[in-house]
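Part of the complex only, each chain left as placed.
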Amino acid sequence: MKTESFFLLKLQAPDRIGLLASITNLIAKHQGNLVEVQQYTSTLDKVFFGRLAFEISGLDKIEELKKNISLLAQEIEAQWTLRDQSVPLKTILLVSKTNHCLADLLWRWRSQELNIAIQSVISNHEDLRSEVEREGLPFHYFPIPQEAALKEQALQQMAAMIRRESAELLVMCRYMQVLPAWLCEEYKNRIINIHHSLLPAFVGADPYRQAYNRGVKLIGATCHYATEQLDAGPIIHQEMLRIEHFHSLNDIRRLGRDCEKLALARGIRFHADDRVLVYDGRSIVFGD
Amino acid sequence: MKTESFFLLKLQAPDRIGLLASITNLIAKHQGNLVEVQQYTSTLDKVFFGRLAFEISGLDKIEELKKNISLLAQEIEAQWTLRDQSVPLKTILLVSKTNHCLADLLWRWRSQELNIAIQSVISNHEDLRSEVEREGLPFHYFPIPQEAALKEQALQQMAAMIRRESAELLVMCRYMQVLPAWLCEEYKNRIINIHHSLLPAFVGADPYRQAYNRGVKLIGATCHYATEQLDAGPIIHQEMLRIEHFHSLNDIRRLGRDCEKLALARGIRFHADDRVLVYDGRSIVFGD
């Protein structure tokens, strides 16, 4: 019987003297042993951001700690989460027709590189069904009609399914649809998207073609939270590589895939390990 | 007495069968020995781009070769240049108040990392005079008035001086003025600028602040040819580095300077070694 567990406390609050002391005191008082503390204070915004990983034994102690954190949080006006690290995040992937990010994430998930539990895969096309099902995962086909009312209806059904599965994280793996504002709001900072450019350059459709036409010497991919506004959400991670004049558009697409896979996988990892906090459209990432 | 010289032939022409053979035949016929050949054919645009570095002995042979290249070029509709590598490019630097790119270039120039001969430094401020003059270089102070007619007059005087010095290359080292369209046209693909962002992201003023506000995780600098349209000229080289949430705007500015220095120095080096060709707004860079 496991009696020792790792917990992740993530919080942000208006900065004040003694803030970190109060929090670490509380954890010490409950015999929690800090193994990783990351703190950042935005001196500009006067906001404190922290992530504390600690081990603690006994279920009763953690319940009591939780209650006390709640009390402290009220006092210091903090937003916070406390998570048992041994419980992976319930995650649903959304795909369209290209499979490079999907295949990469499936491998990392099976290899336990990511602290997520993939529940199922949603797609607006049937193309990747067999690739998903051979992993023993449910594949949900939700075609997205063009017509507005029908589209809204399809998205509502999709959202209902997402809620039924109690998904905690949605990952758009080159899912070629824009999610509606109400879904972005409902899953605020819990929908991760990969865009195949170094945002804010080349927003919108076919960014590699835009990059090729502009003649840039560096391309890349951006992992960010989806918001109502296209490609404008908080950036979690970016990867880039150097290209040369002899790279055709197809070469750029091929090379870019490696950036996309890596940027998305790292972004998901940071999120799933509670390493990302968002403030004022920018992300604080206590990376690893 | 030096009898052997290195020459650089750079050319672009509509692609056809036997093009490289014709050129290399010509050089071989004059006893030129190729030491470096770089060729690229845009299969999309059907254009051939080439750079051939060769050694050859005897001034008469090079004159004859030049005549024959000229004949061939007419036949194949080529644009071309032939340069003696031992003669550095006459170069004028333009600066304002910040000196990081200037100091870096002065060091590289003295250390013979760059195949340029700096003739003088132009500035719209007096701040960097002593730094320039202690290197034994003339410093020309050209203040740029706000008022349109006076400004045009000042720029005309500046251009007259540039012509008098027979400058072959102008380098804007964080020169905080936009050069007029007529000067960009006159020195087309011979004015190098450094912009402190990964273009096309963050065009215009204070790109580091824009980058900070958007919360990007990668910043960089872009070395490009100046054109009439701001920050839109052909890109020669880009450098980037990773930043994190804890980097303040000042940190970004500090780190960015290292990118700027490197991107500008490499871009100048490529240009001065005749490694850059421009076609349709994009640059072909036979890097080293």
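A and B label the chains in the order they appear, each numbered from 1.
We adopt the following convention: contacts are C-beta pairs under 8 Å (C-beta built on N, C-alpha and C of every residue); 3 or more make two chains touch, one makes a residue touch a chain.
All of these numbers come straight from a predicted model, not from anything done at the bench.
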Total subunits of the complete complex, with 2 given?
4
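Definition applied: only the chains that are shown with their structure count from here on.
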Equivalent-chain rotation between chain B and chain A, CA atoms, steps of 5 degrees:
180
From the C-alpha centre of chain A to that of chain B, how far is it in Å?
42
Would you mind writing out the residues of chain B in touch with chain A in their complex?
40, 43-44, 198-202, 213-218, 220, 234-238, 240, 244-246, 248, 281-285, 287
